[in-house]
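A single protein chain has been omitted from the complex, and every remaining protein chain is retained in its original position.
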Amino acid sequence: MIDELQAGMGELNEKLGVVFVEATPERVVATMPVEGNRQPYGLLHGGASVALAESLGSTLAALNCPPDRIAVGIEINATHHRSALSGLVTAVSTPLNVGRTLVTSETVVRDDQDRRVCTVRLTCMLRENR
Amino acid sequence: MIDELQAGMGELNEKLGVVFVEATPERVVATMPVEGNRQPYGLLHGGASVALAESLGSTLAALNCPPDRIAVGIEINATHHRSALSGLVTAVSTPLNVGRTLVTSETVVRDDQDRRVCTVRLTCMLRENR
Amino acid sequence: MIDELQAGMGELNEKLGVVFVEATPERVVATMPVEGNRQPYGLLHGGASVALAESLGSTLAALNCPPDRIAVGIEINATHHRSALSGLVTAVSTPLNVGRTLVTSETVVRDDQDRRVCTVRLTCMLRENR
Partner (left out) sequence: MIDELQAGMGELNEKLGVVFVEATPERVVATMPVEGNRQPYGLLHGGASVALAESLGSTLAALNCPPDRIAVGIEINATHHRSALSGLVTAVSTPLNVGRTLVTSETVVRDDQDRRVCTVRLTCMLRENR
């Protein structure tokens, strides 16, 4: 399951260096390096945290999606609590609500000293797979 | 100005293929290719749109920031209106409010048929540069 | 049209003192008094701005909704730019994107000196009316 997910995770996740660690309908976990994903001041780019969270939350929604539907992200919001400077960040995504049409997840990104870097909420719509 | 910005735009923007087109305190514009930034279904990854917008909104805030301060993104939210499939997307970032401590921008990402792909609002805090 | 909207605007809007001024599929405008809607420090409660915007954005979505569907708010976000102290605030809501299933609006709330108090984005889902 994780191997399959990792192999098919798409171009952006490959570039970001995302590594999936766990993936169930209740919880998706992945890591991402700070190095290679920094903004001009040398800190982790906030957009990298958000992209990581969108990948995890979408994966979580897909794992909660009936087979005739696909999960599409429609709304995402993030609070950046602190900067990450080096090492890996770890993101954990859990469902807040699983409905028939909408799945909302929360993803918390932490640095390698376990400090909260970013909190993200994503809502995906479960659309018919045309 | 644009050359300097482009040269110093940092690792993540380089990976994403961001090209700055315009940068003033009133308006920042950049493009990004869909190819290379896709998610597993072959569409532009929503997180790439958000990362692009965070780059532009942060640049806009920096251009509105006194020299003894730096702009740090604290809150970002995005609505994904439609998928982008190919070509370039173009993002335009404009200020909604420029305060002493907080600068809020809106960024609109459009596909190469000028359809709205994503709307993003970013608030940056202007912190003392330690 | 405006009279009908005003008469049927519901309990919360009545309490808040919302007065609809304009309502078309392209633009909804309303006012609300600061007095009566303040928080403990004597400023307009931020939640009042958000509630006003949710009313306007929902009205806008309803005006863009086919007759067999109803518009239901699913996601809202707001940036509070400055405090409002007295008089009326005026909110203007316009569509950012009108899709088959989702309608996203932006509402700007201004004080009576025309200063931007709050920016709100609301996404409504157009559901079947059961």
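Each chain carries a letter (A, B and C) given by its place in the written order, and its residues are counted from 1.
In this section, contacts are C-beta pairs under 8 Å (C-beta built on N, C-alpha and C of every residue); 3 or more make two chains touch, one makes a residue touch a chain.
Just so you know, these numbers come straight off a predicted model, no measurement behind them.
Of the listed positions C:T24, C:Q39 or C:S86, the one in contact with the omitted chain in the full complex is C:Q39. Considering the whole complex, the residue from C:V29, C:L52 or C:L126 that touches the absent chain is C:L52. Take chain A: the residues that touch the chain left off the picture are 75, 77, 79, 81-82, 96-97, 99, 102, 104, 106, 116, 119, 121, 123. Within the complete assembly, residues 74-75, 77, 101-102, 123, 125 of chain B touch the chain that is not shown.
Along chain C, the points of touch with the absent chain fall at residues 8-13, 15-16, 35-41, 45-48, 50-55, 58, 70, 72-80, 83.
Definition applied: only the chains that are shown with their structure count from here on.
The innermost chain, defined by the distance from its C-alpha mean to the mean of all protein C-alpha atoms, is B.
Two copies of one chain, chain B and chain C, form a contact in which over half of the residue numbers belong to both partners.
Separating the CA-averaged centres of chain A and chain B is a span of 20 Å. Chain B and chain C have CA centres that are 27 Å apart. For chain B, the set of residues touching two or more other chains reads 75, 77, 79.
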